[in-house]
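Have a look at the structure below, then the notes.
All protein chains but one are shown in place.
Residue numbering begins at 1 within each chain, and the chains themselves are lettered A and B in the order written.
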Amino acid sequence: MGKAKQIDRRWLFLLIFFGVAFPLIFTLGLPLETTKNVQMVYDLIDNMPKGSKALISFDYDPASMPELHPMAKAIVKHCFDKDINLIFTAMWPMGVQMADDIIYQLKDDYPDLEYGEDYVNLGFKAGGMITIQSMGKNFREVFPKDMNGNNIDELPIMEGINNFSNIGFVFSLSAGAPGIKEWVQIAHDAYGRPTSGGVTGVSAPAILPYVNEQQQLTGLLAGLKGAAEYEILLKAPGTAISGMDAQSAAHLIIIIFIIIGNVNYWRNKKAEKMGGK
Amino acid sequence: MKRKIPLLITFTVGIILIISEFIPHKPFGQLSGELEIWFLIISGFAILLGQLSLFKVNILKIKYKQRDWQFYTITLISFIIMVTLGFLWGTGKSAGMLGHGEAISSMLGYKPFDYLFHNIYQHLQATMFSLLAFFIASAAYRAFIGRTVESNLLLASAVLVMLGNTTLGSLLTGWLPESLNFLHLPKVSEFIMTFPTTAGQRAIMIGAGLGIIGSSLRIILGIERSYLGGE
Partner (left out) sequence: MEQFFATLGIWLGALFTFAIFSFLYKDNPFYKTAEQIFVGLSAGYWSVYTIFFILIPNLYEPLTQNFNANWIKLIPAILGIMMLLRLIPKIEWVSRFPLSIVIGTTSGVFFLRYLKSDVLNQLTATMINPFLGESWVIVIGKIMLIIGTICGVVYFYFSKKHIGALGVSAKIGIYFLMVSFGAAFGYTAMARISLLIGRLQFLLGDWLGIIQP
């Protein structure tokens, strides 16, 4: 038995490309089930009293948009449906544009939204954990103005916000550091605010230990699947659900690759043994 | 003095911040609050340092005509264009030196800085990272071999989680009766994530946390001095 040939990886690339493209064009609409962690996030927002204020931190950039943007849209939509006022901030500079884009996408669904009353975008600050800790002591020192140059004292939504005390919950959409870990360590563990978040699939396993009896995190949305589950709970299908068929196809292709790789390996090993005898 | 004073500053600042956690009143609370704001401002300069350093490195590569120096010219041109547009007309609702540039914004649909971000930068970055999808598939084919008990566990866990995370998983085991619901792939995946994965990651977190605590103490006490660089 000869040595099994290694396939040129460019053929694999082509297979992955078409394997992901076809289900996007010819959707199957396969069912998806929701999980406990996503339900916890949903319940946190659903049970917030009307008129509460929430802080949403956009800690990601365009590289993570496919996973985190659908989550952001669903979360912001849910908050607006529940009359929760939103304070946007960003620990990543591109996060500012991400927040702006979400509002742009939702402006037709919520034409009565007033900037400065229903939501505000405070912009980007560097410094990660240290800056978040500073926000917990003196919010207005860190954010003297919003991203449009308005004095923070003149914004009705910021009335009474001097630290994290009057914030109902903190939500971080996080692609890495600084991000959800820092928000957990400061907003929840130092200042006791309910904290939740959405992360990319890469970060999810490392952040899961914070979902525990201590409720360091109240639930977690993980990757595109987490976003799709939230869209199901919200009954607002979006790009996350439409991408899940393609996700399934790609995973199947990768698993087939793994099987073929293992079969090739064991065949080669057997051939070497027989060649040795 | 060039090393002793920075070490003393590190020690003083570190100790003030630790004490302020337990004594939040004057003067420690005020001092730590002030230090945190200084940190924010110095971080801003540190970011600028990074960008200027990039500028300097590229200038030197072009000056000495190193390999692919033509491409580094493109880097500099892109950098200068982006910074110039940002300063001239600002971004979003922030004004630049020439105001908001209403005329040019109405033509482009965005301010020039934002136009470049939305139509070029966003796509470049997203595509750059999407290349990893191809490489992970190729890596799975070449490197994911079950040779030992440990690698078999890794393989099994990866396959179960990948199946359970998709609609395919629901389809494959959706027919199972309620009594065998725990074998339903999405439930298996959720079990793997909630218990053994969390256990492993928690162990890593505790180990890393202890390491960071040790490193922080070493830095504050001046035992670790590598951040000062050479003489």
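The rule is simple: contacts are C-beta pairs under 8 Å (C-beta built on N, C-alpha and C of every residue); 3 or more make two chains touch, one makes a residue touch a chain.
Fair warning: this is a prediction, and the values are worked out from it, not measured in the lab.
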item	value
Visible chains that the absent chain touches, using the contact criterion stated earlier	A, B
Residue of B:76, B:145 or B:171 in touch with the missing chain, whole complex considered	B:76
For chain A, residues in touch with the removed chain	10, 13, 16-17, 20-21, 24-25, 63-67, 93-94, 96, 123-126, 129-130, 133, 142-145, 147, 184-186, 189-190, 200-202, 204-206, 209-210, 212-214, 216, 222-225, 239, 242-243, 246-247, 250-251, 254
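The criterion applied here is as follows: only the chains that are shown with their structure count from here on.
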item	value
Whole-Å separation of chain centres (CA-atom averages), chain A against chain B	14
Of chain A, residues touching chain B in the complex	6-7, 9, 12-13, 16-17, 20, 28, 30-33, 35-36, 61-66, 94, 96-97, 100, 125-127, 130-131, 133-134, 137-138, 141-142, 147-149, 204-206, 208-209, 211, 223, 225, 244-245, 247-248, 250-255, 257-258, 260-262, 265
Chain A contact footprint on chain B (complex, rising order)	29, 33, 36-37, 39-40, 43-44, 46-47, 92-95, 114, 117-118, 121-123, 125-126, 128-129, 133-134, 136-138, 140-146, 155, 158-159, 162-163, 165-168, 170-171, 174, 186, 190, 193-194, 197-198, 201-202, 204-205
